[in-house]
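Note that one protein chain of the assembly has been removed; the remaining protein chains are unaltered in position.
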Amino acid sequence: MISVPGEPSGPLSAAWRGCVGTGRLDLALRRDYQDSLALLQRDIGFRYLRGHGLLSDGVGIHRPYEWQGARRTHHAFTYLDQVLDACLGLGIRPFLELGFMPGGLASGEKTVFWWKGNVTPPADEKEWTDLVRATLTHLMDRYGADEVRTWPVEVWNEPDLPDFWPGADEPAYHRLYEATAYAVKEVDAGLQVGGPALSPGADGWMGRFAEFAERRDVPVDFVSRHAYSSGPAQHVPFGAHQTLAPASDLLDQFAEPRRTLEGTRLEGRPVHITEFNSSYRPDNQVHDTAFHAAYLAPVVTAGGDHADSYSYWTFSDVFEESGIPTALFHGGFGLLTHRQLRKPTYHLYAFMARMGEQQLARGDDHLVTRHADGRVTVLAWAPVDPTGETPGPDRHTLRLSLPVGTAPGGTAFVRRSSVDEERGNAYTAWRHMGSPRSPRPGQLDILHDASEPARAHHRLPIEDGRTDLGLTLARHEITLVELTPVHDETPPWWDERRLLGRESP
Amino acid sequence: MISVPGEPSGPLSAAWRGCVGTGRLDLALRRDYQDSLALLQRDIGFRYLRGHGLLSDGVGIHRPYEWQGARRTHHAFTYLDQVLDACLGLGIRPFLELGFMPGGLASGEKTVFWWKGNVTPPADEKEWTDLVRATLTHLMDRYGADEVRTWPVEVWNEPDLPDFWPGADEPAYHRLYEATAYAVKEVDAGLQVGGPALSPGADGWMGRFAEFAERRDVPVDFVSRHAYSSGPAQHVPFGAHQTLAPASDLLDQFAEPRRTLEGTRLEGRPVHITEFNSSYRPDNQVHDTAFHAAYLAPVVTAGGDHADSYSYWTFSDVFEESGIPTALFHGGFGLLTHRQLRKPTYHLYAFMARMGEQQLARGDDHLVTRHADGRVTVLAWAPVDPTGETPGPDRHTLRLSLPVGTAPGGTAFVRRSSVDEERGNAYTAWRHMGSPRSPRPGQLDILHDASEPARAHHRLPIEDGRTDLGLTLARHEITLVELTPVHDETPPWWDERRLLGRESP
Amino acid sequence: MISVPGEPSGPLSAAWRGCVGTGRLDLALRRDYQDSLALLQRDIGFRYLRGHGLLSDGVGIHRPYEWQGARRTHHAFTYLDQVLDACLGLGIRPFLELGFMPGGLASGEKTVFWWKGNVTPPADEKEWTDLVRATLTHLMDRYGADEVRTWPVEVWNEPDLPDFWPGADEPAYHRLYEATAYAVKEVDAGLQVGGPALSPGADGWMGRFAEFAERRDVPVDFVSRHAYSSGPAQHVPFGAHQTLAPASDLLDQFAEPRRTLEGTRLEGRPVHITEFNSSYRPDNQVHDTAFHAAYLAPVVTAGGDHADSYSYWTFSDVFEESGIPTALFHGGFGLLTHRQLRKPTYHLYAFMARMGEQQLARGDDHLVTRHADGRVTVLAWAPVDPTGETPGPDRHTLRLSLPVGTAPGGTAFVRRSSVDEERGNAYTAWRHMGSPRSPRPGQLDILHDASEPARAHHRLPIEDGRTDLGLTLARHEITLVELTPVHDETPPWWDERRLLGRESP
Partner (left out) sequence: MISVPGEPSGPLSAAWRGCVGTGRLDLALRRDYQDSLALLQRDIGFRYLRGHGLLSDGVGIHRPYEWQGARRTHHAFTYLDQVLDACLGLGIRPFLELGFMPGGLASGEKTVFWWKGNVTPPADEKEWTDLVRATLTHLMDRYGADEVRTWPVEVWNEPDLPDFWPGADEPAYHRLYEATAYAVKEVDAGLQVGGPALSPGADGWMGRFAEFAERRDVPVDFVSRHAYSSGPAQHVPFGAHQTLAPASDLLDQFAEPRRTLEGTRLEGRPVHITEFNSSYRPDNQVHDTAFHAAYLAPVVTAGGDHADSYSYWTFSDVFEESGIPTALFHGGFGLLTHRQLRKPTYHLYAFMARMGEQQLARGDDHLVTRHADGRVTVLAWAPVDPTGETPGPDRHTLRLSLPVGTAPGGTAFVRRSSVDEERGNAYTAWRHMGSPRSPRPGQLDILHDASEPARAHHRLPIEDGRTDLGLTLARHEITLVELTPVHDETPPWWDERRLLGRESP
């Protein structure tokens, strides 16, 4: 029995909802995407949204043309405005990633992804900084300076990987960063610029970025990196399997920037994990499972110890980096599938969104919080075996003594919401259904029902302001327990036992 | 083990969805009412809606005035049109009940209900038949003759009760019926007129109505009566307890008109049970329970044997016959509470709406149907003890051999939806919560979640086109089981066991 | 030519949108009402909503019952919570009027209105103050103290009229006020209580109310009265005609409380005109006309000089004081008819809602404001003849020199929105249509189109930061002119004259 203290250890960190990832920005024009984002914001409420492709040709900002015999450039914001109007209208702000390279400004042909994002450096640095300035100036003008100053501006993505930056040329990235950061600050000194958006394997880059920033006195308002925990891929058609490192490995990655920057001029700058997930592949079906939610629970609950935000990559399977998905469940990164089925990891976040402002306790398998109005909320999860050698324990129990306060009647109303391999699990229902690649409307309705967490309600006695809560979790279960002291309004004349079908007293 | 035949016994009767009851018609102007009706029609799809008050002052049709020194009457359809536009827009048609008496046309002061419906005969028969003619003429003009000819027109309500007709004066009712029926037919011979809308205790009235109709050669296109099965009320403030007769008693009442009219000129006329329920009181909490759904299951599934429609009284707790409800759950007739919580009996109807077109089998605890596309659907229910002497059995089992057809993989996808005293039961959650009379938004959200049936999914093997389905039902459970042969689209390379967290082969 | 100053005379008073009237509170349960309120709040955005009937039986709060042999009282908030949830959800707060008397607490039978509001004093003062305390305590509990402290609490309605208070018994009203005000303050000292909600003809009551308040040291946080400007009614069936006093008469009535209270202890208390309109009758078709909008324009634009709010009586024709309306246009008070047709006076308010924060000028026929972003907005109106002896001038012109600021291209974009006897006038279209009492859907669509103000757009040159605006108004026109300096983004290569169909240069 763990006795949860009555005094909070402090406010629950909001870093978990700081940011979420998205497929390339022009996908935000899609209805499925916007419907998914609306659901996400209703149930979870992320603060920022980060994705690639802001400057790529699919958004269509950089538009060279000829007139009066000369090459000129027009900056067109037709789609960017539509994307941002939609996001802001749904209560989420952009975490701007400056990249990739417009075709008309690229110095080479190299592209990344099925959608062919050009990843080469600008052919003309001035035209690049003009593009950066024009874009930010437009945003300040349209959305207001106060608003845009809250939007972080990150320079490029994973320049330490040759797939994203030719030759992973570090000095070239530093040059790009410097030119870009100054262009950003020219527009408005209050804009927040940062980088270097490193991949997990970028040994030494962060330290050298700090040295470079100090040496050249370049503005760096925040630093960023990514975190993934999967091993090498074993391929099958349209899919892959991978082993995972323990979840703590992700927390180690979250912690790396603060460790590295200690003692440098960048010490104390906000650290944003601008991408994280278990597998870095959008075709690993682990993303669709209850295992995944239970695996990430210790990361999502504790990440705020190490970073200012950590952005789950990504909120929706509307995502085309490795092509158009060939089946409804295909191992995409999304918290939501196409057509808005909620995966177990979605529920992990939705459960987090119901936690209170004050943290009372946190352990290997639980987080306890209190709301301002006194409600106590428990998130608990089953342990997992990430090696895949065992399926993990089929039952897990924990017992908590909770400080729920007093109620006239001495009882607490308890609601439990559960997601595991069977419950709140559309993937399992879909498997039972025969894995229909593109389910029909009637099947989709059933899958939507299946994605709803199982609910149970009961009452527990309160003694001396405390309630004992015993929980048994199924394999890979995540569970949310909400306790509210009961103010009983049952009238004095009411005798439930007189209702037909009730057990006698 | 019951072996369900592969050949249907015939089409499933649609009488169960033929009609549903409503509080007085002007309540249809309310938002809660319309939201509830929209939900009802989405999930169930009743054909007709019947309620009191069409001609009462709350709808405001009959409007006497003075002009040029004479009394005149204007007929105003401001509200009636709004009500019918809303209903028809939601796909439900009116079953018109002509009553009660407008204040300006009444011969007395006697009223019924909190909302004071005047139940006295018309002071002037011509002004009454003018009113009837004007109303139907207006409806034919606005909605079209073809449409309005499908709307039954019922004369008055329960004239055999002094509360609804002074002295339960039978000859006076016959006179009213005759004048009214002729007025209806004057408007259009194709309109369907009927009565006498008797209460359950109307001994002998039905037979004498047939004699009167024959003797006077009066048009009678259908006959109607009501059915209730509750005993005397034991009162508590704002509530009542009653015993119930066995459910078969309701079926006996449904069957009475055909029995009585055998051999009369009215033999073969459509029989409409224009009201039925267990208790006839809107303050008996039995209406809110899972017991109630299980009690009515044999009635709703078998009623079509005896009548052409049987109208559950009523679809919503937006209802004011005994005053404004003092708590969210107050024993109202509604399938839905205020603010659209679905009661167990709502789910009984929603489950019926998922049954197939062909009936394969029906028993004391089950109904089995098949859809045109081959899906087999089972509705099963636990037995209840209506005396209240025992709570009824806490477990009930049945086993069915179902003809589900063939599937390449030899398995059927099975979805089970359950409602019982704990699951799909907002009333029980509300009791745990402390019976909050007017729940706050956060509490309402929890209650909405709690009203969702529990779902489970699995697969069963098919052998020789048959699947064995064993069901264990909890106390007062109603359950819907839907079986679909699986067409497995799992690609040949997929090995689910390679997913992390799966049990080894 | 009127030269409008470049410097504002001060902020535009927000008193015009401070409050709006409504039919009895339980009408807020209706869909038409809520749809109308949603439209109103989208286009106008009133702060408070005031209506009768909070404590009447239609809301159902006061519920006496017998238990254990004694009479007791339950307070039920089923409907009140639904009403307030809806209003607050649409962004409008209640201005609470405590009245009328629940049937179970009334000392007599006297009622007012078709819906029979009982207007007699409480039979038991303690039961009355219990009711007041219970209601406010419930509201504080459900909506929070900070919120409810912003809701004014007004004691009764027009006690100076025998129709609303037997014998217009002034001492009895003072006693009721005193008991009620103390009950309110017992719940929370921060609640704002006031009265005496006088009718226009209440000679001397306001002064005596101040004396009484001083003498008895009774809390009075604000004072209230009503203002109407119509003469005696000439009746026709379901309607009436009246003459009107000049609009300035309404402003005089608005000004009366401050005048009267000068030098008393109540000097400086907020003054709320808790009802105003031209005619006090809900069956005077003047409410439906463009004449009415033009008549009230000088009142709505200038009322803030005299009072802290003035509440147009009422926002919607969903209103039943004299019975259920017998035709779509029937002279109701509403800014909106049933089914949301916008009347000209609705547009007067919607135009006000587009005015800027700073007032630049106000005259007999115009109001000029500036928005924070520099846009200049003009509301202008034609003069009317309220005597009915002449139709008023058929043309009215004004000319303004407006300080619109500078624009690179030296031009301003001008949008003009017009409502008069033909344009933006569903009433006139409805008359042409043959005055259909309950229009069909196709007719309603046409009337909705007809209620849209006429729009015209052009450009005007700016010289020295000023634009000359000449306006010609049709009979009874109200017009909104919005001027925005043009930032021309037309590309340099664009020559509009090359478009087919353009006039040559």
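Some notes on this structure:
First chain written, first letter: the chains are A, B and C, and each begins at residue 1.
Quick note on the criterion: a residue touches a chain if its C-beta (ideal position, glycine included) is under 8 Å from a C-beta of that chain, and two chains touch if they have at least 3 such contacts.
Keep in mind the model is a prediction, meaning the values are calculated, not measured.
Listed residues C:T289, C:T314 or C:T369: the one in touch with the omitted chain is C:T289.
Check C:K126, C:R215 or C:H487 against the missing chain and you find that the one touching it is C:H487. In the complete complex, the hidden chain is touched by one of A:G10, A:G69, A:P171 or A:P441, namely A:P441.
When the whole complex is considered, the residue among A:A86, A:A172, A:A353 or A:L460 that touches the unshown chain is A:A86. Seen from chain C, the chain kept out of the figure touches residues 234, 236-239, 241, 243-244, 285-286, 289-291, 295, 327, 384-386, 388, 391-392, 409, 413-415, 421-422, 428-429, 431-437, 446, 449-450, 452, 454-459, 475-476, 484, 486-491, 493-494, 496, 498-504. Think of the hidden chain as still there; on chain A it touches residues 29-34, 58-60, 63, 65-67, 74, 76-79, 81-82, 85-86, 142, 237-238, 323-328, 338-339, 437-438, 440-441.
Keep in mind that, in the parts below, only the chains that are shown with their structure count from here on.
Among the other chains, A has the CA centre that is most remote from the centre of chain C. Taking each chain's centre as the average of its CA atoms, chain B and chain C sit 43 Å apart. Distance between chain centres (mean CA atoms), chain A to chain B: 47 Å. Chain B has residues 237-238, 327, 437 in contact with two or more other chains.
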